[in-house]
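Missing here: one protein chain of the complex. Every other protein chain is in place.
Every chain is named by a letter (A and B) in the order it is written, and numbering of its residues begins at 1.
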Amino acid sequence: MTIQYILEILGTGFFSISGALAANDKAKPDWFGASFIGFITSIGGGSLRDILLGSYPLVWIHDTNFMYAIFIGVILASVFFKILIRLRKTFFLFDTFGIAMFTIVGTEKALSLGVHPMIAAIMGMFSAVMGGVIRDVLTNEIPIIFKKEIYATACLAGAILYLVLNYIGCERNANFLLSALLIIVIRIIAVRRNLSLPKFTKE
Amino acid sequence: MTIQYILEILGTGFFSISGALAANDKAKPDWFGASFIGFITSIGGGSLRDILLGSYPLVWIHDTNFMYAIFIGVILASVFFKILIRLRKTFFLFDTFGIAMFTIVGTEKALSLGVHPMIAAIMGMFSAVMGGVIRDVLTNEIPIIFKKEIYATACLAGAILYLVLNYIGCERNANFLLSALLIIVIRIIAVRRNLSLPKFTKE
Partner (left out) sequence: MTIQYILEILGTGFFSISGALAANDKAKPDWFGASFIGFITSIGGGSLRDILLGSYPLVWIHDTNFMYAIFIGVILASVFFKILIRLRKTFFLFDTFGIAMFTIVGTEKALSLGVHPMIAAIMGMFSAVMGGVIRDVLTNEIPIIFKKEIYATACLAGAILYLVLNYIGCERNANFLLSALLIIVIRIIAVRRNLSLPKFTKE
């Protein structure tokens, strides 16, 4: 078990917590509904990436540790619900670490399958954000990443940095850390200063 | 042609009827829209299962009998619309038989592809309920299984019973019947007594 593997499992569990909590805000689901949405939020991005790339088997189907992490996440979300909603700031940090890690892991995976770097960057970003998009569609909301302070674009920026450093021969672990750090820094600045991308049109 | 095959074809046709009727309630579609939603409701769950498992070709692409069943279902739904909406109780029974059968067929298929039993149970449940989830998303509703009386959880319970009986060596046809029966009994009790899962949180 590498450190990265442990982080991926933790990230998956965390995403299921945040998915269940977000679902609860919007749809007032029962236990099954919250667990289901937590599950989809966790595995949606990576699954979509792998389906688009034709890369089978999907990680969570192959390795049940991901399922255990999701179950534990959903149970924690319900049991500690009141505490967790008071910890929104801590959550922001977890989410930021999560999307940074999933972006780089996804970019690497796509690259290892031989796709063009531009496609690899998009797949890295998809890994991080598409679970949330599916969660928003299921709870009947317009996906928040279409409007929110710089989020998916931070992932894209990190993926592009990874590709550039990879191209010039940067050592892999250093590259992973630097690229993830860029995503984290952009997110923190964007949230602190309430930065958004410009609207598509001015009207 | 086995009895099971005939039941699967009938189940598919029935799901297209119920999909077209449900779509009509919500979106007032034209003929094409109702047929399209009936089609998606029928094949959505099994298709998603097979795509997640990487199991090709998809059943309805390989075997056109499923398409004929869907077409006939949609036509029946339109022609006998007034009669059918008065038969909601009969419908409930058909739906219950349908999800019971699709759950066990889906669980068996996933198991035969070598996945972990936990994943097989989830895939069985997906086979039965995801067509309806996609139908609800297309008609701009929060999926009813997130809130409804015990539905997807009944499927999960049946799938788990199948796996347990399979593990202890129960004969396959007996197992199929017993597991499907559990789903049917849970559903009937849940609807009769208006049982729901607890809400995810009390607030």
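As a convention for this text, a contact is a pair of C-beta atoms (placed from the backbone, for glycine too) under 8 Å apart; a residue touches a chain by one contact, two chains touch by 3 or more.
Owing to the predicted nature of the structure, the values given are computational and were not obtained by experimental measurement.
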{"item": "Residue in contact with the excluded chain [from A:Leu53, A:Ala100 or A:Ile160]", "value": "A:Leu53"}
{"item": "Absent-chain contact - pick from B:Leu10, B:Met67 or B:Leu113", "value": "B:Met67"}
{"item": "Residue ranges of chain A at the interface with the undisplayed chain", "value": "51-54, 115-116, 118-119, 133, 137, 140-143, 145-147, 152-153, 196-201, 203"}
{"item": "For chain B, residues in touch with the removed chain", "value": "20, 23-24, 27-34, 36-37, 47, 51, 56-58, 60-61, 64, 67, 78, 81, 137-140"}
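Methods note: only the chains that are shown with their structure count from here on.
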{"item": "Rigid-body rotation angle, chain B and chain A, from Cα fit (steps of 5°)", "value": "120"}
{"item": "Cα-centroid distance, chain A relative to chain B, in whole angstrom", "value": "30"}
